[in-house]
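Here's the structure we're looking at; comments come further down.
Note that this complex is displayed minus one protein chain, with the remaining chains in position.
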Amino acid sequence: MENATMNRAMFKRRLGKTAKYTMLLILALIIIFPFVLGLWTSFLPSMDIAKGALWSSHLSLNNYVAAFTQTKILQYLLNSLIISTLVMFAHVFFCSLGAYAFVFLKFKYRDQLFYAVLATMMLPFEAEVIPNFVTVKCLGLLNHYSVMVIPFLTSAFGIFMLRQAFLQIPRDLKEAADVDGLNHWQFYWRVTLPYAKISLFTLAAYSFLGSWNQYLWPMLTTFSDHLRPVQDGLRQLQSEETFNDWDMIQASAAIVVIPTLIVLFIGQHYFKSGLNEGAVK
Amino acid sequence: MLESLPSTKKTQPTSSHEPQAQPQVKSPVASFELRKNDKYYAWLFLGPSLLLLSIFVFYPMLRTLYLSLFLTDNFGEPTVFVGLQNYLHLLKSAPYLASLKATTTYVVGVASLTIVFGLLLAAMANQKLRGIEFFRTIFTATMGVSVSVSAIFWLFMFNPTIGVLNQVIMFFGHQPIAWLTTPGWAMVAVIVTSVWMHLGFTFLLFFGALQSVPKSLYDAADVAGASSRYQFWHITLPMISPTMFFVAVITLISAFKSFGLIDLMTAGGPTNATNLLVYRIYKDAFMNGNYAQASTESIILAIIIALITLIQFKLLAKRVNY
Amino acid sequence: MGIELQGITKTYDSKQAPVLSDINAEIQDGELFVIVGPSGCGKSTLLRMIAGIIPISAGVLKINGQVMNGVSPKDRNLSMVFQSYALYPFLTVADNVAFGLKARKMAPAEIEQRVNDALSMVDLTEYRDRKPRALSGGQRQRVALARAIASDSKICLMDEPLSNLDAQLRVQMRAEIRELQRKLNLTLIYVTHDQTEAMTMADHVMVLHDQQVQQIASPLTIYNQPANSFVAQFFGTPQINLLTANTAGTQASPRLTMTNELQLDLDKPLAAGTYTVGIRPNALSCRPVADDDGNATVINVETLGDQTIIEAVLDDDTEVRIVEAGQVHVALAQRVLVTALGPAFIFDETDTLIAEKRGLQDARVVAVN
Partner (left out) sequence: MTKLTNSLKRYWQVVGLAVIVILGFSVFGYARTQVHAASGRTKIVFWHEMKGPGQKQLNSFITAFNKSQTKYEVVPQFQGSYNAVIQKIMNTHGTTASPAVFQSMDISSSQMYHSGYTVPVQKFIDRDNYDISQISSVARGVATRNNKLLAMPFNTSQTTLFYNAGLLKKYGIKPLPVSPSYSDISRVSSQLYQKSNHKIKGMSVEAYSWLFEQFLSNANEEFANHHDGHVGIADKVKFTGPVAIESMKWLQGRVKAGDFMNYGNSKNEMAAFLSGKLGLFMQTSADTSLLIKGLGKDLGVTYYPHPDGVKPNGISVGGASMWIANDKSATVQEGAWQFIKFLVSAQTQAKWEKATGYLAINNKATQEPVLKQLYAKYPMTKIPGDQLKSAKANYTNSGIFVDGVVAARALIENAMQQIYAGKDVKQSLQTAENSYNKVLKSTNRANGHG
């Protein structure tokens, strides 16, 4: 009798395990399939793709050669990298300054100002593109890197997020620094920033990705391939009037996605712990 | 957004300037000097941010509001004051209402499916199985994919003649589906792509939330006689409900702002079936040159998103002490 | 009938050594059975195996005569109190207590009744609608107790339930738990790392160490007849002194010498050799002597009021603790003569108790804590 129950339990467990693995595999396949397909087709000649003959054996790197030579994909990537890096550093810097003021400085209308800043979190950038376009046009920024940097140097979200982080800094530290005669700038630079490192990293990653994924704004404000960031660049490869050159497009997409995937997989642990800690607590 | 606060668990930095408790004498002088200068510092520290926010957030909002009360000419300049007429026109216009409806379908579809599938992925990945790390990595993969890359991958999947989906459908003897050119299917297609794109991030959030549910709660429930299904509904869901709420709000807001996906996949078509609010703003302003109408639409969009954000703040405040 | 553990073994990874091996015990109905041991000894693992939360690798677990291996926790009909209390933060006190009953689909009226009874038993009736967050540590602990009570099962498992409370509350709760256990006639298996809890509460104590059972006995037996030096060391504060001793000469002898003037005369002779002698601090005595006399130097003195703990270094560099009754005035660095009053445990090279010496000093045994 003992054996019977134990065997049944074991059988059930094994069955459950098989079911679980099957489910996991199906889900993984759904997630990964578009990648795999994209990568696969990036090695196929366009004629095979156009015929829908995906089980082709004519694999080659020709599409990549074509993507590198016939499109400006490298230029797009470089543009995005420059823009996103600039935005990342500036964003963290200005937001942390602002957040510091709201936490450690006493001045008139501080709370009112803070609520005003907070309120802007509710306003979507997408709803403000029309006047913003006119503004950057008047500032003479159209078709420059700066047009994709300057409007994103700071954000209410960043200030708010860092303010919350700075609030965690023990007041004693500030008082001790006062006793030591550190001024605000010194305290900001030597204590606040190192103390809130994790939050700064999180905001940096957030703003880098945000900038990297910008689509509408660069589409409106850049007009030459020298300056287009990668999202907008990929859009240019998409044909509107004739057939798509699927081979080259897939290769370009692969060129764009592979580095980010590598970064993502290497940075797994940081992302996981960072986001889990950062996002929902 | 309120919830995306990093919890800083760092210990005090050990720099040589670390303040040491020093006696009295200097203290009042120092703090007096600093207090006095706070205003000066405030301008220095806050100045850049306030300036930028004023130029790129406050002013444009007011300007958009202003434009929405006028008719604009071919150069985008307001020429004739019409009061709220633009709003009345818009709210009576069938295409705009259809757009609102389409946006609602899209947004609700994306948010709910993202939550369901994100949770499913997280629940599956939260098991103790050999090789589970591999699956966890796979499940986060879409985080590395931008809008344009997703669109390209899925455009290929949805391609009516060479797309894999239709090849599968035809293999089973069914008629191929014109995914992106039939109104209903086009909506399905953009929702699917959008959900896929959001899954990596959502998975990560849910996975983190699941992992942070104390194991002892489940042990206690085991002993108390609750089945695993009962535990899921009565422990897991309530425990991760703040995360769920957070995910719902950010997905909703991000879906409301969807632009790239629409532009690349359907360009708002067919028959405006996927002409979502932001895409409509873009088209009205930057294709039709009707800046007044686009501004009016912008204001309505801003109101909707502000409302969602406000609800989030309200509910959060309530939820803090559960 | 009670609970029987027969050769219970836990292995997590077949390549690694077991975390618990060959545990045998019998727990009687209605007794309070304490499993005690240093952290990491596997006591919680054992409790979880009894509860069914983790599977048993080998051996047989019987509850009321029935084999329970592989039976799911909910079918074992027992209750459990966790170290972290495992309260559901989103439920009120009453709902927390009712959780298991609802999961078992009990009739609402019955649930209501049981919840009320359980809450009144732990004096929480007026807090029934609060969330755990709004309770103090002690109150949360009571909620966890109430939950166990409400389940109405006769076997209750507790995993270090008091470790998150402050010292005073702990003492109070010890008594309350003991009282509840008696009142409800529970078979209570109680895991703790705190020997005081074990001593004060248990009917029987199981001492776990090195993946194995060291001793199962009543608290006093454990104190008076520790099976080995580990058990001797684990129980009693201040800790017992373990000293190396030799028999005089090459013949069997009743006299053991630890250091020149610290000697012990046994009732029976021991074979010649080296032994470990355990002497509780209150079975040593010390007397101040002139500077170049005596056999030890005082290095620390703690005055507790009713007793004085003296730490001294013997001339062979062994530290000893000595408890003197009352308030004794000894200066630091004072030379002293340490002598054994009598009672002692003798362990052989395998650390097994082979002899003990009882003495008049038993009367002086101070209640622990």
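A, B and C label the chains in the order they appear, each numbered from 1.
Quick note on the criterion: a contact is a pair of C-beta atoms (placed from the backbone, for glycine too) under 8 Å apart; a residue touches a chain by one contact, two chains touch by 3 or more.
Here the structure is a predicted model, which means the values were calculated and not measured.
Note that the absent chain touches A, B when the full complex is taken as a whole.
Only one of the listed residues, A:Ser56, A:Gln186 or A:Thr260, touches the absent chain: A:Gln186.
The chain not shown here is touched by just one of A:Asn62, A:Asn143, A:Asn213 or A:Thr260, and that residue is A:Asn143.
Annotation for subunit B: contacts to the undisplayed chain at residues 37, 40, 44, 48, 70-76, 79-80, 89, 93, 95, 160-161, 178, 180-182, 269-272, 283, 285-290, 292. Hidden from this view is one chain, which touches subunit A at 82, 86, 89-90, 93, 133, 137, 140-146, 149-150, 153, 183, 185-186, 189, 223-227, 235-236, 239-245.
As a convention for this text, only the chains that are shown with their structure count from here on.
At the far end from subunit B, in terms of centres built from Cα atoms, lies C.
Taking each chain's centre as the mean of its C-alpha atoms, subunit A lies 55 Å from subunit C.
Rounded to whole angstrom units, the spacing between the C-alpha centres of subunit A and subunit B is 13.
Within subunit C, not a single residue touches two or more of the remaining chains. By the touch rule above, subunit B contacts subunit A in their complex via residues 1, 3-10, 12-13, 15, 17, 19-22, 26-27, 30-31, 34-35, 37-39, 41-42, 44-46, 48-50, 52-53, 55-61, 63-64, 67, 76, 120-121, 124-125, 127, 129, 132, 135, 137-150, 152-157, 161-162, 164, 167, 196, 199-200, 204-205, 207-209, 211-212, 242-243, 246, 253, 256-257, 259-260, 263-264, 278, 281-282, 285-286, 291, 294-295, 298-299, 301-302, 305-306, 309-310. On the subunit A side of its complex with subunit B, the touching residues are 17, 20-21, 23-24, 27-28, 31-32, 34-35, 37-38, 41, 49-52, 54, 94-95, 97-98, 100-102, 105-108, 110, 113, 116-117, 120-124, 126-132, 134-135, 150-151, 153-154, 156-157, 159-161, 164-165, 168-170, 173, 176-186, 188, 190-191, 194-199, 202, 212-213, 215-216, 219-220, 230-232, 234-235, 238, 244, 246, 249-250, 253, 256-257, 260-261, 263-265, 268, 271-272, 274-281.
By the touch rule above, subunit C contacts subunit B in their complex via residues 48, 51-53, 72-76, 78-80, 82-84, 86, 88-91, 99-100, 103-104, 131, 133-134, 147, 151, 157.
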